[in-house]
Each structure stands twice: as C-alpha cells, then as structure tokens.
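What you see is the complex with one protein chain gone and the rest in place.
What follows is chain A.
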Amino acid sequence: MSEGTLPLFEVFVRAKRGLSHVHVGSVHASDAAMAVRNARDLYTRRQEGVSIWVVAASDIVASSPDEKDSFFDPAGDKIYRHPTFYEVPEDVEYL
C-alpha cells in the first residue's frame, strides 16, 4: 500500500469550547474514521484541541484562483459595506 492510494482528508480542530473549528492541515487515511484517528495523532499531540472534524478533500467545493478577479475585486470600492459610517454612542461599551 503506497501513500498515494490513500485519499486525502482536511482536518479542522476546535481548540476549546466556544471557539469554532479551524483548518489545521490534512491527513491521508483509508476512510473518515481512520482520518479522525490520524488527525488525533498528528494535530492534537500537545492538547491542541477538544474536538476534531475531518472532511474528504474531494468533497470540498472551492473558489477557483482563476475567478479571483470577478469574485473578490468588485467588493474593493464598496466602502459603504464596512461599518465605519456610524458614530458610536459614548455609553456603549461593547460593540
């Protein structure tokens, strides 16, 4: 069995309760159950997490780098989408 024949899984680890799962890397594994275990051994050796998600890399639908222009550039000049035009009242502590 060579490494090349094992499918790739993307790994997401949640560091602690209340935080969200963050992508930390990927592992090869024969299936999802093994991927969780491999991820445990690779990415939580130093107690980095309390929860692990894995997802088959082939199941991820991603934006294409070729479409970067049409996807992201149009947002560049629309400064009114940023919440910078509001005056924060003085007695509002957390906003």
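The rule is short, and it goes like this: a contact is a pair of C-beta atoms (placed from the backbone, for glycine too) under 8 Å apart; a residue touches a chain by one contact, two chains touch by 3 or more; residues count from 1.
Convention: contacts and distances are computed from a predicted model.
Peer 1: Just by its UniProt name, which of "Phenylacetate-CoA oxygenase subunit PaaC", "5-methyltetrahydrofolate--homocysteine methyltransferase", "Aspartyl/glutamyl-tRNA(Asn/Gln) amidotransferase subunit B" or "ABC transporter permease" is the chain not shown in this complex?
Peer 2: The record names the chain that does not appear here as "Phenylacetate-CoA oxygenase subunit PaaC".
Peer 1: List every residue of chain A that touches the chain not included in the displayed model.
Peer 2: Chain A touches the missing chain through residues 1, 3, 6, 27-31, 33-34, 37-38, 41-42, 45.
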